[in-house]
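For chain A:
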Amino acid sequence: MRKRDLIKRLVLGSGLALGLSAVLSAAAADDTIKVGVLHSLSGTMAISETTLKDTVLMLVEEQNKKGGLLGKKLEAVVVDPASNWPLFAEKARELIAKDKVAAVFGCWTSVSRKSVLPVFEELNGLLFYPVQYEGEESSKNVFYTGAAPNQQAIPAVDYLMNDLGVKRWVLAGTDYVYPRTTNKILEAYLKQKGVAAEDIMINYTPFGHSDWQSIVADIKKFGGAGKKTAVVSTINGDANVPFYKELGNQGVSAEDIPVVAFSVGEEELSGIDTKPLVGHLAAWNYFMSVDTPENAAFIKQWHAFIKDPKRVTNDPMEAHKIGFDLWVKAVEKAGSTATDKVVKAIVGLETPNLTGGIAKMLPNHHITKPVLIGEIQDDGQFAVVWQTEGTVPGDAWSDFLPGSKDLEGDWTAPINCGNYNIKTKTCLGSAAK
Partner candidate 1 sequence: MGGQVERWQYLNPGKTLAETLDISHTTLLYVEGVTVSFDGFRALNDLSFYVDVGELRCVIGPNGAGKTTMMDVITGKTRPDAGYVFFGQSINLLELDEPRIAQAGIGRKFQKPTVFEQHQVYENLELAMAGDKRVWPTLTARLSGAQRDRIDEVLGIIGLRDHAWRPAGALSHGQKQWLEIGMLLMQDPLLLLVDEPVAGMTHQEMDRTAELLLSLEGKHSVVVVEHDMDFVRSIAKRVTVLHQGSVLAEGSMDEVQHDPRVVEVYLGE
Partner candidate 2 sequence: MRITASHHRGRGLAGAFFSLILAGMTWWGTAAAGTLEEALPGLADRAFAVKQQAVQAIAATGDSRAFPILQALLAGDLYTREGADPPLVVARRTGTGWSLRDPLTRADLGEVEWEAVKKIPLNNALRTALRGGIATLTLSSPDPAVRSRAAKDLMRDPSPESVAALRVRLEQEQDAAVRTTLVLAVAVADLRVGTPEARLAAVSTLEGSLHPEARNGLTTLIANETNADVKAAAERALTAIDSRLTWNARAETLFFGLSLGSVLVLAAIGLAITFGVMGVINMAHGELMMLGAYTTYLVQQALPGWVDYSLFVAIPAAFIVSGLFGIAIERTVIRFLYGRPLETLLATFGISLILQQLVRTVISAQNVAVENPSWMSGSLHINPALALTYNRLYILAFALLVFVALLLILKRTALGLQVRAVSQNRAMARAMGVRSARVDALTFGLGAGIAGVAGVALSQLTNVGPNMGQAYIIDSFMVVVFGGVGNLWGTLIGGMTLGVANKFMEPWAGAVLAKILVLVFIILFIQKRPRGLFPQRGRAADG
């Protein structure tokens, strides 16, 4: 008898509880505007993403101090997708369908974005994605406030080529889609600039690769051919520490073979003993060291919020800041948080970059950014050594990949298409309605 009851309780219990929890939260209070925060707080990506969660919380708090939005308070809904990609999709669905959030700020890795993309398109939600990525995407429901390859990789290569006279290139990356695509683009670009194939060395390593001895030795050999050599690194966050340490120990100094990194920012450096890195380069659209009044204010605000004057700011944080500002502006302009209205309103809106210049939301849902190149200093900050005059508009579809030369993203009437082929004048694939 007792047996039967117990099992009933267990199985029915879990079943019903599920149903209830869904129903209850569906009938949630309506006097606030909810903002979803979809960043991993555990697992491998927690290292980078927890900071972004705090950033969004800070921005929400600030906005509420200003009296909220459309007369309502903002309410941040934080969930933990735990660095688990399917879980990202599930949590995205939870945020949009269950919690009915007006917009979601989140994701770091490309795969997490790819995983949630169908959900956002199905449920017509809004995602602000703050990290530099491989491009090759433009969705109606996603706003890419991080850099596209043409806003980071290509200018960096130009700098190395023109200012440092680099002739030989090592493209080293972690084996996933962002480095693969970026390196494909750079390879095409370099060849177009007349770099011979034997002067390009491409190398991929697994995530969290920790034993760089052989690879650094190879780089040394490759660099020992009498031509100025540089490493363009798309190595993913965690693997960088052992990489730079190995460089330092094998006596490769930034003067011999400079490394320009696309995924190493202040946050990452704060976890590294920077001595061996001094002089190596990074290309970003934001550096904490840039002194503009906006940036100073932002840093001050961050330190106040996080209650730790030692914490640094970095590029994806700025991206969230810009994304948030643009969303707020768009909602105010549209007078509503309804996705379609916001999407219509947001294109063309502008907000100042923290590093000077204006960030403008483009029809392809990317934004305009200045590109800066900084040299790592021994205090873990970057000294800007070069920057583009004016801002660079983000290009969703690279002009250097055969597959996407002719593609454009334009979410304004009449085209309204993420991947519009300007040759055939057709909207390709899924976006075709």
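By our rule, a residue touches a chain if its C-beta (ideal position, glycine included) is under 8 Å from a C-beta of that chain, and two chains touch if they have at least 3 such contacts; residues count from 1.
Candidates were picked such that all candidates are chains of the complex that A comes from, given by their letters.
Owing to the predicted nature of the structure, the values given are computational and were not obtained by experimental measurement.
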Touch assignment for chain A within the complex, options 1 or 2: 2
Touch list for chain A against partner candidate 2, complex: 41-44, 46-47, 50-51, 164, 175, 204-206, 208-211, 213-215, 217-218, 220, 224-227, 238, 241-242, 245-246, 248-251, 254-255, 258, 267-268, 270-276, 279, 375, 377-378, 383, 385
